[in-house]
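The complex appears here minus one protein chain, its other protein chains still in place.
Here the chain labels run A and B in written order, and each chain numbers its own residues starting at 1.
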Amino acid sequence: MAAPSQPAARLQWVFSAIALPKKWRIGAAPIIAAVVLAVIVIAAIAAPLIAPHDPMAMDAVQRLKGPSDTYPLGTDAYGRDVLSRVITGGRVSLFIGIAAALVSVLIGLAIGLVSGFFRLADAIVMRIMDSLMAIPSILLAIALVALNGPSIWSVVFAITIPEIPRVVRLVRSVVLSAREEPYVEAAIALGSSMPKILWQHLMPNTLAPLTVQATYICASAILTEAILSFLGAGVSTEIPTWGNIMAEGRIYFQLKPSLIFWPGLMLSLCILSINLLGDTARDLLDPRLKKREA
Amino acid sequence: MQFKSRKFDDAPVVLDIKNLTVGLVDNPQAAPVLDHVSLQIRKGETACLVGESGSGKSVTSLAVMGLLPKGALAATGGRIELDGGNLLEFSPTRMREMRARRISMIFQEPMTALNPVMRVGDQIGEVLDTHARMPAKERRARVLDIMGQVHLPDVERIYRSYPHQLSGGQRQRIMIAMALVLEPQLLIADEPTTALDVTTQQQILSLIAELQEKHGTAVLFITHDMGVVAEIADTVHVMKQGEIVEQAPVEQLLRRPRQEYTRQLLTAVPSLVPRPSRLAAESGPVLEVKRLDKTYSTPGIFVRREPTHAASDVSFEIARGRTLGIVGESGSGKSTVARCIMRLVDPTDGEIRVDGTDIATLSRRRLLPHRKHIQIVFQDPFRSLNPRWTIGRSLIEGPLNMGEDRAKAMARAAELLALVGLPDDAVSRYPHQFSGGQRQRVAIARAIAMEPDVLVADEAVSALDVSVQAQVLDLLDELQHKLGIAILFITHDLRVAAQICDEVVVMQRGRIVEHDTAANVLANPQHAYTRTLIEAAPGRNWDFANFRELGSA
Partner (left out) sequence: MLGYIIRRILAVIPVMAIVAVFVFLLLRLTPGDPAAIIAGDSATPAQLERIRESLGLNESLYVQFVTWVGLLMKGDLGTSLISSTAVTSMIGQRIWPTFNIAVLTIILSVLIAVPMGVVAAWRHRTWVDYAVMTFSVLGFSIPVFVIGYIFIQIFSIELRWLPVQGYAAPSEDLGRFLARAILPCLTLATIYVALIARMTRASMLEVLGEDYIRTARAKGVKENIVLFRHALRNAAVPIMTIIGTGFALLIGGVVITESVFNIPGIGRLTVDAILARDYPVIQAMILLTSAIYVFINLLIDLSYTFIDPRIRY
């Protein structure tokens, strides 16, 4: 048996203790990100109250107008108010982002825990997960929309399918390394049942990395939704979403780039904020979690 | 005991550290990590730097190498003189040129210190490429030559090998070859044998001594092991909390330590003399292991691999109140035996009788009621407690599984903490608030909470400093006295085994080669392997705790 390595371990511990205050200095970026995100979320929730116009109201006279007092960001090809549409557009995007994150994390957690702890299930589950990962979410969503017609849940489903394997792999790797820990072996020796060990000892280890992963899934889902809408395979074109607004603006791009610019800016700011918060959460919760599946 | 007693007063000073102070970069107000450390090493001298973990030994060596972690630690005062220059004032480029040419370093973990994706011959050759220009042929010849000097077998083959294809001892020889190929004046060895088995340690120590003799290298040897100090040191520097508290020639230090701290360190070193034998138990055995076998076979479709016999034909028994030690080097199968007995792995064959019931083949469900009879304490105190759980929750986990009532279990947890010498408010605290030794006490309390008949201690004191080690051993002894439990004590350390075991089993390559009372195994070993083990134990003729030769009482 190799003898202890305590001096090195201790040295490392000393350095990490020194580095700790630095890690907690989060800087301005995440705070700004949190504020921006809060504004976008509140605006989306309160859209009916704060939007200056009905985002669906068309006005043939006011087509493709530039910014004015009544229409601060101008109007689109149907004479609808761009500002109101951009504010309202966040609702669907945010809903899809949150729904996709929750669904993939919950399903992935359950499968990952089982797969990480039961060797028998593991081989089969991982093969299935490899297959699901190979299916490109954009094309899957396109197929679903082609079959079922545009719907929010088709989009959520399509985004979730390739994300689940990433969550499963993450949970599984955490479980696999945690189950080798002596405290888990001690729990076995103390007669704790497998479900109890899974839930009480192993599952809490996955929470920090999962929180981080959820933010990334949320951001990527919002992005995918926009792409799908842009391609005409997203939610119904009647609902204003950032992707839909841009899809409609494409034709007039050279004439009026602001139809893509404003929703694109909102979308980018929203995803950027979520990603920045995710990075901050990762640095705070688990500095060792660098190799995330992106 | 033959100590080194050469005089170095006439030899030139190689390294002269004067009032070296190292502090935290982030927090200059905090107490310095090194506080006015001064030491001198002359040509051909071996200076040992000893101390417990956190005393600043490694920081001293990294400061000399100019490898202090950037942004965390920095030298704030003093000088490090080598070759007439002050290393602390050197530019990074000049410091880089000093390394391997003037100062070299070997590290503790030979397993991780070599680049895993580079052939070892190229890794040694890189030193030559970096500091000297020479044709490829000559370079290769010099690499092979130094590999021969460190006594590596079949150098042509090893030249082309990757680190993972070599043993720990061979890797450490590669490290030494790499460090000495340019014949530096100073070699810093930071616990170079701590991760090695005792027989390999002996070989590496004599190799360093041999090359030092040959090249007149000054050696700064960092260790926590007083046995090693007794074997190799000319001069000893004792460190405590960033300061050197005592410096003396080795014999003087071991015979007449002046400082109280040095005395404490030496007194805590367990003796190789076995404990006085205790009365044999009149009751029957509580744990009987018969012909235990554990074979690991990897099913492969394309590659057929030989199954590994991690343990074969292992039999022994322990009676109530007695301690049996299993001693062996890494790979001897001693931990496999422990894990089989705990049913953390399933044995391939054989019987494990706990209180008369064979648990070797019981299903998980049927095993459950028998779990309480046998408990385990692991090596690593930092990982054996769930960091998210309070001490109290860890302590009642087992009793709750056995159907005990929570309030009762909590009350008992408080008693247990008192029993292992921890304050009772520890119940509501978390593991990170405790030191390694304290956590090991908690782990023992958790095992005792099940009121087991047998306690398996798997290298339970190996990760602890000697002073803490002594306290935990005393605790185990006391608990055994009070509760009458049988202890199966697994260790690589003969000294520890001598202190706690009634009987000793020596294992080699999965088999028991010797089984006798501790006194007989240590004083009159029968098997050649046991003799090798005992002879390899550093400082085995010295009675550290009494500052004299063994048996000179």
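In this text, a contact is a pair of C-beta atoms (placed from the backbone, for glycine too) under 8 Å apart; a residue touches a chain by one contact, two chains touch by 3 or more.
Keep in mind that what you see is a predicted model, and the values were worked out from it rather than measured.
Which of A:I40, A:V145, A:V184 or A:I197 touches the hidden chain is settled by the complete complex: it is A:V145. Although one chain is not drawn, the whole complex shows that of A:L73, A:L202, A:V235 or A:L276 it is A:L276 that touches it.
Of the listed residues A:M56, A:I128, A:I152 or A:L284, the one in contact with the hidden chain in the full complex is A:I128.
Note on the undisplayed chain: of the listed residues B:T130, B:S297 or B:S428, the one touching it is B:T130. In the full complex, chain A contacts the hidden chain through residues 127-128, 130-140, 142-149, 162, 219-220, 223-224, 226-227, 230-233, 246, 253-254, 257, 260, 264, 267-268, 271-272, 275-276, 279, 290-294.
One chain is missing from the display, and on chain B it is touched by residues 65, 67, 71, 96-101, 104-105, 107, 109, 112-118, 126-127, 130-131, 162, 164, 175, 178, 300-303.
Heads up, the rule we're going with is that only the chains that are shown with their structure count from here on.
With each centre defined as the average position of its C-alpha atoms, the distance from chain A to chain B rounds to 46 Å.
Looking at the complex, you find that chain B touches chain A at residues 24-27, 33, 53-54, 57-59, 69, 72-73, 108-109, 168, 190-191, 194-197, 222, 224, 328-330, 332, 334-335, 342, 344, 368, 371-372, 374-376, 378-380, 382-386, 388, 394, 397-398, 401-402, 436, 443, 446, 450, 459, 462-465, 490-493. By the touch criterion stated above, chain A contacts chain B in their complex at residues 1-11, 14-15, 18-19, 21-22, 181-183, 185-193, 196, 201, 204.
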